[in-house]
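Please read the structure below before turning to the comments.
With one protein chain held back, the other chains of the complex are shown just where they sit.
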Amino acid sequence: MVKKRLFSPMLVSAMGALMLIGSVISSAAADTVKIGSIWGLSGPGSQLGVVCKDAAAAAAEWINGKGGITVGAKKYTIQLVVEDNKNTAAGSLNAATKLVDKDKVKFITGMNVPFQFEAVQTVTEPNKVVLSTGKCSNLIPKNRFTFSATNGFTVPMPGLYEFMAKNYPAVKSVAYSAHDEPGAQVVAKVGRDIATKMGFKVLDTVVTQFGTKEYYPAWTKLLKDNPDAVDIGISFPDSLAANVRQGREQGFKGPILSCGTGDSNVFITLIGKDYANDFIYAGFDMNAPDNPAMVKEIMKLWEAKYKKPFNLDALDGWSSVWALAQAIEKAQSLDVEKVVSTWETMKTIETPWGTGTMGGQKVFGINHMVLCPAPISMLRDGKVQATHWHKPDM
Amino acid sequence: MFWQGVVNGFSAGWIYVLVALGLTLVFGIMRTVQFAHGEVYMLGAHAVFFACVVLGINIIGAFGIAVVALFILGMLMERLLFRRFRGQIEPSIIVAIGLILLFQTTAVVTFGADEKHIPRFIQGVLVIGGLHIAWDRVLSVIVGAGIMLALYAFIKGTKMGQAMIATSQDMDAATLQGVNVNRVSSVSMGIGSALAAVAGGIMGSIFTVEPFMGSFAITKGLAVIILGGLGSIGGAVIGGLILGLVDGVVSLYSSSTMASIVGFALIVLILIVKPSGLMGGD
Partner (left out) sequence: MDSGRSRRIGKGALLLLVCLLPIAMRGNDYFLHVYIVCAINIILASSLRAMATTGQMSIGQAGFMAIGAYTSAILAAKCGIPVYLSMLGGGCAATVLAALIGFPLSRIRTIYFVMVTMFLGEIIRLVVFEASSLTGGSTGLMGIPRPEAFSFFGLLQIDFSNKLHFCYLVLLLLLIILLVLYNIHRSHAGTAFAAIGQEESLSSSVGINVARSKVLIFSVACFFTGLAGSLYAHYMTVLNPDAFGTFTSLYILIYVVVGGRSFFGPIAGAILLTLIPEFFAALKEYQPYVFVLVLFLIVFLLPGGLVDLPRRIRESVRKAPLEEAR
């Protein structure tokens, strides 16, 4: 009679033993720290969110593989709780609410689009939850618990203009093209300030629609003033690429600047070899032999784990977790106030691009930005002509 | 500057016409509330991308594969989903929304949400009298015009085309005349979907391929065929060009958002005053 056999003593003891082993294993892993990871995994613009989420997971795995975060005598394993904010403010609020109310996290990482982490801040700031953003360009002293794990968009901009002045001495006037999104408008303003300080003639700023890929009308307007150079500001990589290509199609031959990051090869492919000329931007070639050592290591880990090509924008995701982990370890505490006060005074902090430092006091009034060496590259004849590493001072 | 705006608008207009091609047949003539047409266009773009970039087939072959694949998909959609709710607006809308979510999600999990690129057929720019227009946009004008003419010839000249007109005007009368209404519906959705694939592929090479490119297609496509008049191919051309010119010129003096507002306001006005559109006769 088969039914009786199911409850045989051997089976019961085997199951009991398994449960015992399981409880031992799980109690050994009892020292975990839950960290939220919010990225836009669906909805328009989600390609960046997905690679950043993957990089964050890879960073957590790498840190855990080295023993986790050491606090005193204990070693804490990072347990990432991933949420999709659907690239909207409402989604970000929902994600943050769930993480703080349901999962009771004290640390959240993720996002580099302003309106998204601003929505999250309405939950994290009152609840004293540390927010380690992939890239936050407008830190305010009021937001005591928010940090930017990488350079803000405007950080490399002085370097961009210096690079242009050196390589294109004939440039006298600069025109601007910026999305109607506040972050992009801030970038354009910073660009105009830098240009004015350096003695360039500042022409009109043309406003484009956030998310569009049709830049013909914008270029038609820009070209009527005959600028020597155009600063196209910040946007998603494919929008930047479309912008550059369409500018060249409309006959613009001068240098085009952008503080956008991303991989050179992606830009060359999207812009097209014949138009990828005289484009100066804040990224680099991920296959260059003289890249920072950490970038190469991350790429190796990525390819082994995910078996898909690497994307430089993923480094924001990696940093959002790594910078936070370093701050916790330096503070030797999981207490939020201690972590915050330690993080904002760290003189050195490791980043994928090399050793960085905490900065931002001068410009934002709060030392919550991880300043890393900023790459500046120029594309010419469909290749990366030069990469220069700018040391930010903020 | 103004004339460059006109040129920009003219080429944009033909892109809208291209996108509205399949919709003219499915929605305009056959009156199926196929809101998921934008997603079909998106799948077509992905099919061209997959065949061309992933499988390495040459671009013409890739388009051929996409056209065949989406023709079959269109016929299946009609047979399995839309046929049951022929003539019923609300259930058709639900089916369409289900398809939108289904196709978008499948595209995201299969291909990834990142933007992809279909190689451009022609590089370079055509410059006439100081006015610039990229060759690939010129190509989209030529292809758009060609397909429109072919569609027109098909509707007016072939038995199947005439059967479609008959079915859309009076289904019972058509059946009495011996028209196999079911087959006509399937074939028309098949052709409409195949045309969407062509539009998607071309747009994917001028811009990019990503799972959410469909919402642009359905919004602009509907605007074009309503402006032009449901069921009128010539109307679709005129509608597309008007919308394109509005976009091209208004965006120079104001913003592209304003241009879209003006365009849609025009549509609303037409729908209130003459719902059958500029060239439609209802």
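We call the chains A and B, going by the order they appear; numbering starts again at 1 in every chain.
Throughout what follows, contacts are C-beta pairs under 8 Å (C-beta built on N, C-alpha and C of every residue); 3 or more make two chains touch, one makes a residue touch a chain.
All of these numbers come straight from a predicted model, not from anything done at the bench.
A.B. asks: Counting contacts across the entire complex, name the shown chains the missing chain touches.
C.D. replies: A, B
A.B. asks: Which listed residue (A:I78, A:V105 or A:A119) would be found touching the missing chain in the intact complex?
C.D. replies: Checking the options A:I78, A:V105 or A:A119, the one contacting the hidden chain is A:A119.
A.B. asks: Can you tell me which of A:Y176, A:F210 or A:F279 touches the chain that was removed from the display?
C.D. replies: If we include the chain that is not displayed, A:F210 is the one touching it.
A.B. asks: Write down which of B:M30, B:L43, B:V108 or B:A196 is the residue touching the left-out chain.
C.D. replies: B:V108
A.B. asks: Which residues does chain A use to touch the chain missing from this display?
C.D. replies: On the side of chain A, residues 41-42, 82, 84, 88-90, 93-94, 97-98, 100-102, 114-115, 118-119, 122, 179-183, 209-211 touch the unshown chain.
A.B. asks: Mind pulling the chain B residues that touch the left-out chain?
C.D. replies: Missing-chain contacts on chain B: residues 31, 33, 35, 84-85, 89-91, 93-95, 97-98, 101-102, 104-105, 108-109, 215, 219, 222-223, 226, 255, 257-258, 260-261, 264-265, 267-268, 271-272, 275.
Just so it is clear, only the chains that are shown with their structure count from here on.
A.B. asks: Can you work out the whole-Å distance between the CA centroids of chain A and chain B?
C.D. replies: Roughly 37 Å, centre to centre.
A.B. asks: Which residues of chain A touch chain B in their complex?
C.D. replies: My answer: residues 41-44, 46-51, 180, 207-209, 212-214, 216-217, 220-221, 224, 236-238, 242, 246, 249-251, 269-270, 272, 274, 311.
A.B. asks: Going by the contact rule at the top, pick out the chain B residues touching chain A in the complex.
C.D. replies: Against chain A, the touching part of chain B is residues 1, 4-5, 8, 12, 108, 112-115, 117, 120, 123-125, 127, 132, 134, 207-208, 210, 212, 247-248, 251-252, 255-257, 259.
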